[in-house]
Each structure stands twice: as C-alpha cells, then as structure tokens.
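For this view, one protein chain was removed and the others were kept in their places.
Then we have subunit A:
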Amino acid sequence: MNTLKLFAVMVLTLALSVFTANTEDDGYKIGDVATDFSLENIDGKMVSLSDFKDAKGFIVVFTCNTCPYAVAYEDRVEALNKKYADKGYPVVAIMPNNTDVKPGDSIDEMKARAKAKGFTFPYLMDKGQKIYPQYGATKTPHVYLLEKTKKGNVVKYIGAIDDNYKDASAVKTKYVENAVDALLKGKEIEVKETRAIGCTIKV
C-alpha cells in the first residue's frame, strides 16, 4: 500500500512539474483567451478590441516600420484588412518596439508610414511595452488571429502571414487567409501555428 502511495505521489509530482513547465512558457497558446487593451492609435484616439461591436474576431499583427520583414509584408497586411474587415475580421496592428532604441518606430514615424502606405487599419503603439509580452510576440511581423466568443477573444492561429516573405506572387500557402476563411465557414483551422523569421522586438 505504501509503495502504491509513493507511486501515486511520484506520478502526481511528475504531472505537476510537466504542467508547471507548460504554464511557465510565455505567451498565448491556441485556445487561450487574449487580453483586450487600450492603446493609442496614430490618430491620437485610444483603441480597444471591445470597440469593434460588429467584429467576429481580429487579425492582430505585431509589426513596425523598421524591420525589413515587416516592411515586406506591409501591403499584404493592408490587403488582409481590405479583404476581411467587412467580413468581421479587421486587422489591428500593434507596434511593440521601444522607440528609444528604434526612433524609426516613433508615433510620428508610424503616422508617416501609415499615410504613405494608405493603411486603413488601426496602427497602435504598445506604449510601455505591456501588451506584446502577454501575447508572447517575439518578433515583427507576428500574427495572432482571435475569434470573439462568449468567454472572450480566443486565440485561433499564431504565426506568419504566408509562406513567402520574399515574393507575394510566389506564395503557396496563405496561412492567415486560410485560417480566417475556416473560421468564417465554421470549419476547423488546418494549420494553427507557423513560424517565420522576423526582427526581435526591441526592448
């Protein structure tokens, strides 16, 4: 009996340690509820996810002006917003870098970039860098697709926009579009997580 008890304790300890190891990992996993925020947009107004009453979800993109990968994807982020905002999945872009380290990502530079590129989505400053660590974003660009549910905005996809940063015309798989299309059709998302090279978020 004693050995059985010991065994039970051992199993429990092991299970617990595996569990803690998992929860210690930073950031959201698929299925987690993402935090809302109130961040300053380039027009000076504060923006929260809860402002979008009619949205079915959000394409949250951590991006910036200064990363060549982020720049390579600018037009494709804008295209995502054009395609999906009216269908209930607007793009919400968040600039996570410390602007003391990257002056090219200051709010004025963000305004200038948004104007030059004709961004139609909110481009928010993660002032104080409080939001990106909660999401677990590590780089720009880094996408979190959220679905609005009763329990909150649930993370449905994390990763890259598509599979070719170099050449939009040579893309084979549009990860984000496929994921949003699946949500719109009420289907299971096939590829829920992808990885891509990006620029480290500057702290």
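Here, contacts are C-beta pairs under 8 Å (C-beta built on N, C-alpha and C of every residue); 3 or more make two chains touch, one makes a residue touch a chain; residues count from 1.
Rule of thumb we're sticking to: contacts and distances are computed from a predicted model.
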From the options "TlpA disulfide reductase family protein", "AhpC/TSA family protein", "Putative ABC transport system ATP-binding protein" or "ABC transporter permease", the chain left out of the display has the UniProt protein name "TlpA disulfide reductase family protein"
Check the options A:155, A:183 or A:196 and report the residue that touches the missing chain.
A:196
Need a quick check: the contact residues on subunit A for the chain that isn't drawn.
67-68, 138-139, 142, 159-160, 163-167, 170, 194-202
